[in-house]
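One protein chain is absent from this view; the other protein chains keep their places.
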Amino acid sequence: MSENTNTNSVNSFQKKRNKDEMKKQLISFALMIGFTIIAFTLVATKAMDKMFIIPVILLLAIIQVAFQFYYFMHMKDKDHEFPSMMIYGGVWAAVLTVATLLTIAWW
Amino acid sequence: MKGMGKTKALFLLSFLAIVLAGCGKENLTALVPKGTGAETSMNLILLSTLVMVFVFVVVIVVYVIALVRFRKKKGQENYIPKQVEGNKTLETIWTVIPIILVLILAVPTVAATFELADMSKSGDGVNIEVTGNQYWWHFNYKGEEIQTSQDLYIPTGEKVYLNMISSDVIHSLWIPSISGKMDVNPENVNKMYIEAKEEGVYWGKCAELCGPSHSLMDFKVVAVSPEEFDKWVSDMQDVDPKAQPQDAVAQEGKDLFEEKSCMGCHAIGSSPAAVGPNLTDFGNRSKIAGFLEPNEENLVKWIMDPESIKPGNKMTGNYPAVSEEEAKKISAYLMQLKPSDITPESAGK
Amino acid sequence: MSIAATQKRGFGAFLWDYLTTVDHKKIAHLYLFGGGFFFLLGGIEALFIRIQLIKPENDFLSAGLYNEMITMHGTTMIFLAAMPLFLGLMNAIMPLQIGARDVAFPFLNSLGFWLFMFGGILLNCSWFLGGAPDAGWTSYAPLSIQSPGHGVDFYTLGLQISGAGTLMGGINFLVTIVTMRAPGMTYMRMPLFTWTTFVTSVLILFAFPALTVGLFLLMFDRMFDSAFFDVALGGNTVIWQHLFWIFGHPEVYILILPAFGLFSDIFSTFSKKRLFGYTAMVFATILIAFLGFMVWAHHMFTVGLGPVANSIFAIATMAIAVPTGIKIFNWLATMWGGSITINSAMLWALGFIPSFTIGGMTGVMLASAVADYQYHDTYFVVAHFHYVIVGGSVFGILAGIHYWYPKMFGRILHEGMGKAAFWIFLIGFNLTFFIQHFLGLMGMPRRYWVFLEDQGLDTGNLISTIGAFLMGVAVIILLINIIYTAVKGEKAPADPWDGRTLEWAIPSPPPFYNFKQTPLTRGLDPLWIEKTEGKGKMTPAEPLGDIHMPDGSILPFIMSLGFFVAGFGFIYQVDHSAWLLAVFAGIGTALICMLIRSLKDYHGYHIKKEDLEREAD
């Protein structure tokens, strides 16, 4: 069966598109690493007040995750309407859940 | 359609039964409110019932007309009705009217919710620490050095603030004719206020499943006039736990009470030992174990074998066996613990 | 449906066929049978409850046993009866309604069923092994943590296993609807039952994980001494309540939305009219599901969350009355101007409207937070939810069974018995539950093993018990009807009700490949369109060709058995560590099955075009 696996069966146009795609993914990876480093440095050096650090690192996390979903997992591509609907549905339920349970800590 | 008539008849019958039974037992039913909280709830119950009756009538009228007019008639077997897609105007109407009805209900609900949660004046009123236990209630009058169990004495016409916590599982305190319920949680103090409008003895219940004897975790609220309440407070404060019982049998009972290590759990006087109910005013209690008539027979039964009365209670097995003879003596001792003339019987009479 | 199984005969072959089937129609039979069995069980438990409450201070059941009875009644009815019965109907009908030959994941479908079944059996084994769970179907901590014996352990593991099955079912339906609709079957042409299957599956997908987590925490606390609900170590019992109700409220819509869907189909079929306001019906369903996730704290008004939370949740809850009202009025408008046939399927649907309206209205009354301080945890709530669950979901299941019985089993249920059962049930139902509204307000909390004498509660409870027995009689009539029909029922034609949707375009019962040729859908109610504007039958969307079918497999059964054994292991390893062997053996079996499944190629088989041609139309 392996003889069927013919590298040349992918045409050059597709190859180029794949390459472009890969470039975007590399950029998003670089940004993700960057964000992670920023977040860790902020906490390690205690550069800011607690009240600022927490929202900032949460924001960094959310952007990173958006990169994962939209670039690594291709949620930006067409044909992903249902996946994104379901993920956003999950996020909606997730936000409600986390928000409620958080209030317990302040009770 | 014959069956329809039958349902109606049965409906009517059951309705009649309800009317005959009235609204339930006075001072227990939520339908005859005698306190602020219960009244606020009752107003909302009435308002919402009104709205619902209106909605139901509309639905049923349309339903019955549709069924009567549009049933397939003889000779119409092949009739094909017009295939209507919808109707914007109609659909808007039955979207907007429910929205309005919901708003009519929502506004007073929110107002009442905030009103009943207002604890800003709690500093001025009577404050009581309530502890829920499997399967009894404990009341600690803050600052007054008074402890009672099962019977909660309150003055009428005043807001009484309850600060409630549970020593084991979740309970829920409910005095239907005085006030709606609130949970009694193990991890945080819940606050509510109750206010009785008239003197009387009101039934209280546990409303959150808390184990086998959940349904027997009753208590009473004894609402007395403010003057009587003050008298009761000072009487209770004057209790001397060391006082000699009135007669010899009771004295023997008192000795047995110590000997059988009842003291280990039950306090007499204001010490806050709370493994078992405080027995300071036991002779005045409206009920034994929360729901039995306060007589010797019941008390003896309880002392000898509480398991047969309240399954799963925490007293069973925690004291040496007691013979009937001994139980009678202990009972004599407990029954004469009457520190005050203000009693459930005197309340409201 | 392997070739071998069709050739062999006899009970062994029959059994093997069902154990290994991946055919959605047979899995539907299994679900209906399993769910039906648990419904009878839950019903018998309900009768025990009602016997205990027939008179004050009754001692028919002991206190502990009573708590086990209500817990198992609630749990069984919700998780093991109502939901599986709906999953059964969905399995039987939804693929037919969208013109599909199968579901997306036939293997998972079977696995889902067997997990549910073994989970249910595990839970019920507790009766024979030292006592059932007794902390209520809501299993509030810390009562559930302190509950002695293994009852609550059975609850956590039984529900965990059956919950996993349900989740698989949900994902399976979602994917089926997304990828496997026949040509022309756009989203806005799907029958309402398919739509509600879709939305219900979304609810399952988002609601069940919260329960999964809750059950894990409970299990860890009980078995491995963690401290989630141990107040002394900083635990917090309200977390359980939140997790349970984040799941629990969507769960009640999981129980009602499929009923809404099938009632929509039934009303339009038996009124001979297109569903009034189709678009509004679809959006109302979605809106109900959406709002359904924002209201859970209405079960917690008395927990002490504070006036802000109570107000928000009160308003959000009341808002659900609006989309539900849209539905009620659209159903009425569907009948209006129609040509209404009343048979037993339609009777259940007609009975539903007033019953559910009452239940819904008391729901809105409960949503008024301050009024709920009085209603909460009383028989008023019991009355509310039985009006919506019995008057909505159970009526829905029964309507669906009567409506689709010909399609599923090839025979028509007896009309006379069907009608008798309906009327007796309706009367019994109202007798049982209407009076409970008043009992609640008169001071009767729920989950009360006994009520005391001289509290004005005697008459009401007696009436209620009588009603419950009438429901029992009706259920027995239904059973007789089913047996009678199986023996000498009338054979059903393909389209006994003059139907409108695709399931009526194929024979009753359908061949195992459903559609010989995938049908072309030209609009809403495709069969009806063909009847009035076309040839009277569906136009094929493809030439006759080979049909690809999945292989049957015993792995789902073995895998579920593995989890079942592991469940026992978990429960008893607390007593003796030798039970850990059962854990390892069980999980190991399941993992090996998984491995086999992923290593072996499953390409299925083809039904040859020639064979199809030979078969009569």
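Chains: A, B and C, in written order; residue numbering restarts at 1 for each.
In this text, a residue touches a chain if its C-beta (ideal position, glycine included) is under 8 Å from a C-beta of that chain, and two chains touch if they have at least 3 such contacts.
By our rule, contacts and distances are computed from a predicted model.
Visitor: Pick from "Cytochrome (Ubi)quinol oxidase subunit III", "Acyl-CoA dehydrogenase family protein", "Phenylacetate-CoA oxygenase subunit PaaC" or "ABC transporter permease" the UniProt protein name of the chain that isn't shown here.
Guide: Answer from the UniProt record of the missing subunit chain: "Cytochrome (Ubi)quinol oxidase subunit III".
Visitor: Going by the stated contact criterion, tell me the shown chains that border the hidden chain.
Guide: Hidden chain, whole complex, touched shown chains: A, C.
Visitor: For the chain that's not shown, point to the residue among C:E57, C:D225, C:E453 or C:E490 touching it.
Guide: That would be C:D225, which touches the missing chain.
Visitor: Given the full complex, what residues of chain C touch the hidden partner chain?
Guide: Touch with the absent chain occurs at residues 104-105, 167, 171-172, 174-175, 178-180, 205-210, 212-214, 216-217, 220-221, 224-228, 230, 232-236, 239, 242-243, 246, 595, 598-599, 601, 603.
Visitor: To test your reading of the contact rule: which positions on chain A touch the chain that is missing from view?
Guide: Residues touching the hidden chain, for chain A, are 1-2, 4-7, 9-10, 14-15, 17-18, 21-22, 25-26, 29, 32-33, 36, 39-40, 43-44, 46, 50, 53-54, 57-58, 60-61, 64-65, 68-69, 72-73, 79-80, 82-83, 86-87, 89-91, 93-95, 97-98, 100-102, 104-105.
Convention: only the chains that are shown with their structure count from here on.
Visitor: Chains as vertices, touching pairs as edges: which of line, ring, star, complete or other describes this one?
Guide: Its topology is that of a line.
Visitor: Give me the residue numbers in chain A that touch at least two other chains, ranges are fine.
Guide: Counting only residues that touch two or more other chains, chain A contributes none.
Visitor: Residue numbers in chain B touching 2 or more other chains?
Guide: Counting only residues that touch two or more other chains, chain B contributes 188.
Visitor: Taking the touch rule as given, give the residues of chain C at its contact with chain B in the complex, in rising order.
Guide: Interface residues on the chain C side: 62-64, 67, 134-136, 140, 142-143, 146, 231, 235-238, 271-274, 276-280, 302-304, 306-307, 310-311, 314-315, 318-319, 321-322, 325-326, 328-330, 332-333, 335-342, 350, 353-354, 357-358, 361-362, 364-365, 367-374, 376-378, 423, 426-427, 430-431, 434-435, 438, 441-443, 445, 447-452, 454-457, 459-460, 463, 532.
Visitor: Please name which positions on chain C make contact with chain A in the complex.
Guide: 174, 178, 202, 205-207, 210, 236, 238-239, 242-243, 246, 293-294, 297, 305, 309
Visitor: Going by the contact rule set out above, which residues of chain B touch chain C in the complex?
Guide: Within the complex, chain B contacts chain C at residues 3, 6-7, 10-11, 14, 17-18, 20-25, 28-31, 37-38, 40-42, 44-45, 48-49, 52, 55-56, 59-60, 62-63, 66-67, 70-72, 76, 79-87, 90-91, 94-95, 98-99, 101-102, 105-106, 109-110, 112-114, 116-117, 168-170, 172, 174, 176-177, 179-183, 185-188, 190-191, 203, 205-216, 218, 291, 311-312.
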